[in-house]
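A protein chain is absent from this complex, but the other protein chains hold their places.
Chain nomenclature is as follows: A, B and C, assigned in order of appearance, with residue numbering initiated at 1 for each chain independently.
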Amino acid sequence: MSGDIGWKVGGRQGEGIDSTGDIYAVALHRMGYYVFTYRHFMSLIKGGHTNYKVRSSDQVLRHHGDLVHVLVAFDQTTITHNWHELADGAVVIYDTAAFKAKAPDDRNINLCGVPLTELAKNAGSSIMKNMVAIGASICIHELELESLRPVVEDKFGKKGPTVVEQNMEALHQGYVYFNEHFSARFPLPPIKKSTHSLPSARLYASGNQAVGFGALAGGCRFLSAYPITPATEIMYWALAQFPRYGGVVVQAEDEIAAMNMAIGANFAGVRAMTSTSGPGFSLMMEALGLAGMSETPVVVVDVQRSGPSTGLPTKTEQSDLNEALHGTHGEIQRIVLTPRTVEECFLLTAEAFNLAERYQLPVIVLSDLYMGMSSQTIDEFPLDKIHHERGKLLQEVDLEKFGSYTYQRYNADVLDGISPRALPGQKNGRYVALGNEHSGVGLEIEDLATRRAQVGKRQRKLLNFQHFTGIHLDGDVHSPLALIGFGSTWGVMEEARIALNTNGLQVKHIHFSRVAPFPTEEFKEAMKGVQTALVVEQNSTGQLADLIQKEVGFHDRLERCLRFDGDPFTLQEIITRSEQVFPLGVHH
Amino acid sequence: MSGDIGWKVGGRQGEGIDSTGDIYAVALHRMGYYVFTYRHFMSLIKGGHTNYKVRSSDQVLRHHGDLVHVLVAFDQTTITHNWHELADGAVVIYDTAAFKAKAPDDRNINLCGVPLTELAKNAGSSIMKNMVAIGASICIHELELESLRPVVEDKFGKKGPTVVEQNMEALHQGYVYFNEHFSARFPLPPIKKSTHSLPSARLYASGNQAVGFGALAGGCRFLSAYPITPATEIMYWALAQFPRYGGVVVQAEDEIAAMNMAIGANFAGVRAMTSTSGPGFSLMMEALGLAGMSETPVVVVDVQRSGPSTGLPTKTEQSDLNEALHGTHGEIQRIVLTPRTVEECFLLTAEAFNLAERYQLPVIVLSDLYMGMSSQTIDEFPLDKIHHERGKLLQEVDLEKFGSYTYQRYNADVLDGISPRALPGQKNGRYVALGNEHSGVGLEIEDLATRRAQVGKRQRKLLNFQHFTGIHLDGDVHSPLALIGFGSTWGVMEEARIALNTNGLQVKHIHFSRVAPFPTEEFKEAMKGVQTALVVEQNSTGQLADLIQKEVGFHDRLERCLRFDGDPFTLQEIITRSEQVFPLGVHH
Amino acid sequence: MSTIADFKTEKPTWCPGCGDFGVLNAMQKACVNLGLTPEKVVVVSGIGCSGKMSQHFGGYGVHSLHGRSLPTAQAVKLANRELTVFAAGGDGDGYGIGMGHFIHAMRRNVDVTYVVMDNHIYGLTTGQASPTSDVGHETKTSPHGTIEQPIVPLQLAMAQHCGFVAQGFSGNIKQLVSLMERAVTHKGFSLVNVFSPCVTFNKVNTYEFYRDHLVNLDEEESYNPQDRLAALDRVAAANNLVTGVIYEDLDRPSFAEQLYGYPEQPLTQVNLALSEESYEEILSSFR
Partner (left out) sequence: MSTIADFKTEKPTWCPGCGDFGVLNAMQKACVNLGLTPEKVVVVSGIGCSGKMSQHFGGYGVHSLHGRSLPTAQAVKLANRELTVFAAGGDGDGYGIGMGHFIHAMRRNVDVTYVVMDNHIYGLTTGQASPTSDVGHETKTSPHGTIEQPIVPLQLAMAQHCGFVAQGFSGNIKQLVSLMERAVTHKGFSLVNVFSPCVTFNKVNTYEFYRDHLVNLDEEESYNPQDRLAALDRVAAANNLVTGVIYEDLDRPSFAEQLYGYPEQPLTQVNLALSEESYEEILSSFR
């Protein structure tokens, strides 16, 4: 068994599954392993199956992994529900006091009953049975119990040293019991000193946290949002951090207000954003158009979930692409970024503010539940790439040359379509930001020539858009076979590409981290020589494939690999589908 | 001068320009001419230039025409503003009491000063100066004044016979004065008895009225809407007519409520719709998804205006196509109809209710300001095509075979994806309509298999969609040149095609009256042999051309002819652009 | 006669002890007491824990959108006046995102009974501040305590001349049943705001809190629920912690009673087809 272990804890919602998973994941992360988590939960508060997957390795991970080697089951449902994921020889730890585990079939799985409750009582209280199970898991991984102490202290320290010791004891009880009764082991390799990033420098973060941090680092000082799964954690992060750095978070009465507030704050000159998920995003469509028409910068983060409508509110999907590209009546210019990783959630959210101000338009960042809520080890946040470029922002001295009411906020003559902004408070900068078609100074107009000029002005803004977002290319650039994706699927697709490579199938992996403006030239370049491409998307219609068809064509060369049941892709299904679609033995 | 006369009246908003145009247009319509009107107005109540164009002919008209032969100008702005539209030798009638008309250049235009106010006073009151101008116009057309009497009686009858006679006298004064002083004439040919429809059977209607009538005829008995230009007239029509036939009109507090109300009424079993324009349409995006997910029939009419945002609220555009196709987060099935004519506004709105109930989904009807507000003569409403097909609607007897709580509203096994509906009130039909992903009986689910089955079920609904809407083909089907459009541009494109034909350029005209589901096979068939196609659209990006590229390709063969300044296409610009784009001398 | 069982479906998914169980029970009992049959009752709910009411109540249901139960419910009632229609939802749903519809529903006065499960918190999204959260309440989105003035549903309703205003408590089912019955019987829009504790995320507004603080106006002899301004005073004096029928306007006509041309029979029974004469009548308006 190599250094790549899948562990999962499952039980009924509201029973502490999340915190169990958190402690385990953070512990391994702190020990220096790369961890990648995935939370399965339901849209109700108590009851219903929930589970928390943690994959660990001494190598960088990009996906939560298909297999489970160790399953901590607090009920029979957990066993039945996750049985198909169990690796050959996997261990199931269950509480003998709670139920008698039944194997659904006769596969080679070790059902290891541990008296979790009893051992927890031995340590001080039955509520620590989860710690007992973690202790047993640590035994299975052949790791040191003591290395969990910092995590236990962090978690329970404020309850006093006794509680800390009791929890350490619970871990110990589980460890010892398992060690005495069972021989199955899935060891994690010892951490080498010479891995490319210092383990102690690594970070444990989710996409949602990274978006929050990216916003703050990018200069955002105003977040208006309305709670919605799976985006609310962005609000939480901002609530905890923004006020320390002069920022404000407003819980709006609804998403319409949230979006209009973000526009208002940006108009006033503060970098501001709103974060939401599908239903809220749909409610923002009218205001999105206002941002476009009034040329007000604004950043909107949509952490996608399974749609349509209320859909599956606790499941992942990439199905808001069409709305991000085409939502709102009439025609506006917009930028749509689709970060591939947690690091990119940070960087592209920060960058979104530069783009929004530079081009004076709405920038949409499309994340999703899978990326947003999967905490994972990353080597670092690309802090050195953070910069603040505020675009054409006037100073009072610039405005002095205008008399009152002569400054043209919407001067249509500018070659690049981007006319300098004044901010309220500045003398001689008076203008009206508005959703009506307008003259240079921001008055409503209805004459044909001005209308044409203003439409033309806005359209010019993105004509020669050049930016580091766009396309990310991995693998064999000469291969006639390509995997194509956008956003959060990069990790699983990249692992699939590497696996295919190992199986002798060289493919290239073309991944979009920006879909609007569409990186036409880059994409065409990337597609050179490609005969068959598999477009991998977490939705049921193939929205990216459609977009490619619209923008450049390739109708006959695109195959689709779609998943839309709410669970994220497994590595295996992409490999299988690739092997079906790609002509075997294409080597060159 | 042939039997095709452009007449226009213009002045300041709030000065009765509309009613002047109405009287003139209805009068000519009643005399047996085909009239086609277009109203130019601004988004303010008083002041600002407004004008009312009426084109008249003894032949069927499809467009309001490029040229003006007679201009009634109540101010100098009207002359300046409309000068470029005046035909060679055109007549400008202006009030000598109000201003001294100035010609912007030395073109051959007859500035005919008429003492309108004075003559009106002669007839009884200065407010009848518009009638004096109409009288002068009647003289120019060499028509009988007496044939206006029925219209005058309709309009002023309730004010008593004196007022009628005064108005007739005002007409007379204008007629006589013009006859005595000026020789320019643009006569309308006498109406022949043998035109293909009996003039007296013809109708004078706008697209908005036709939508209202279509809805009523189609069985709609509930309209919930919020006022918005240019859609409010649909509400007015419904307010006047629905209550006579057992229907209800509710003015909602906003468009979100309007859409959710329409969904609620449809759920209850009443055919219901909402009507709006862009800003309201954007606000409906979340509820649109609810209709899709809950499989509740609903009809939404979007009378498009110039966007984005508030845009040009009193100007026309076809720029909501993208939102109609792609609006709402996640993925739903929807039907989008784009009526080409007033007759189709009637028929397709009626038909929308059959489609909505048959396929249990939202049907969007895309009209626009140009079609919605241009009253015109039509031969008839296609009443004989009206039928009511309610789709799979269960009766209580059908439900008897189910026990309570066993009826599966969302039975995913149905081959065609369409599971029969029960209606509240019916025994044993209990179910929950919902936007969450759901089981057969309408309970929230989160399991993968049910999700996949339900997505599949919904997707199957439109797989083999066959319907008379789709593509309308005119002209030379073998031509390698095609004009392509959708919705309201049919008329002007058809006139352009005929003109090109006369000029020796044979093209075919492919026109969509449905864009979703996309009529792929029909369109491909229509495109057979086409080497160059000019896609004519009233928007700035070419949304239909993009759609075609996405659905079938043809990237290299599509040229775009776009207009987006708020004014409807002129015939001439389509002809000019066609002549640029189509290789000259292609005959075959 | 229907029984409680007829109004039951699958086991509710609420947390054990959730106040919404009591609200469901009261709705079911009221329907039984009023002699209603399940197929003639429609519950339109929003999104939230409370929004699951439409699933758990054994009538027809629409589990609509967050904040949008009221427009949907009003249309259901207008479409088929023979149905008994409830709208049901949470404080976030109804007084947050849905506030505009709430005020306008009171203006319109369609005969719908609106039941708000007011737990002063966002339950389903796991514990954020709601529009009725008390000032100072520490929640996930108000870590330093809520600073917005809470919504005062009863006062708003009375200010807007709502025809029937009641407040109940999940811990007093008996009273709640009677409030529901009276609300359903009232012709026109009726509001039943229910203190329905969220045992998982709200540790402030608990059953105990309400037991300690609520004043039952139904039992206060001097209280006259037909005097709007006196009622406003009384409610304000008790800091809104009252139960009972707070205000009732017996004279205000409902929307249906005033709507021009509104047919006696349900719209669902109106013939879709127009007669020859009707067509002729309409066509003549186009000539």
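The working rule: contacts are C-beta pairs under 8 Å (C-beta built on N, C-alpha and C of every residue); 3 or more make two chains touch, one makes a residue touch a chain.
Note that the coordinates shown come from a computational prediction; the quantities given were computed from them, not determined experimentally.
Colleague: Quick one: jot down which shown chains the absent chain touches.
Modeller: The undisplayed chain, in the complete complex, is in contact with A, B, C.
Colleague: Which listed residue (A:181, A:427 or A:524) would be found touching the missing chain in the intact complex?
Modeller: A:427
Colleague: Which one touches the absent chain: A:272, A:321 or A:455?
Modeller: A:272
Colleague: Give the residue, chosen from B:182, B:236, B:402 or B:465, that touches the chain omitted from the document.
Modeller: B:236
Colleague: Among A:102, A:244 or A:401, which residue is in touch with the absent chain?
Modeller: A:244
Colleague: Against the chain that's been left off, what residues of chain B make contact? List them.
Modeller: The missing chain touches chain B at positions 14, 43-48, 226-229, 232, 235-236, 239-240, 251, 253-255, 279, 309-310.
Colleague: Please give every residue of chain A in contact with the chain that is not shown.
Modeller: Those residues of chain A that touch the unshown chain are 30, 200, 202-205, 209, 213, 216-219, 221-222, 224, 241-248, 250, 252-254, 256-258, 260-265, 267-272, 286-287, 290, 294, 381, 383, 388, 404-405, 423-436, 442-444.
Colleague: Since one chain isn't shown, list which residues of chain C touch it in the complete complex.
Modeller: 96-100, 103-104, 106-109, 131, 143-144, 147-152, 155-156, 158-161, 228-229, 232-233, 236, 252, 255, 258-260
By definition in this document, only the chains that are shown with their structure count from here on.
Colleague: Once you count every C-beta pair in contact for both, which comes out on top, B-C or A-C?
Modeller: Answer to which pair has more contacts is B-C.
Colleague: Would you kindly tell me how far, in whole Å, the mean C-alpha position of chain C lies from that of chain B?
Modeller: Those two chain centres are 41 Å apart.
Colleague: Quick one: report the Å distance separating chain A from chain C, using the average Cα coordinate of each chain.
Modeller: Taking the average C-alpha coordinate of chain A and of chain C, the gap between them is 38 Å.
Colleague: Touching at least two other chains at once: which residues of chain B meet that condition?
Modeller: Residues 286, 290, 294, 434-436, 444 of chain B each touch two or more of the other chains.
Colleague: Could you tell me which residues belong to chain C and also touch two or more other chains?
Modeller: 52, 63, 65
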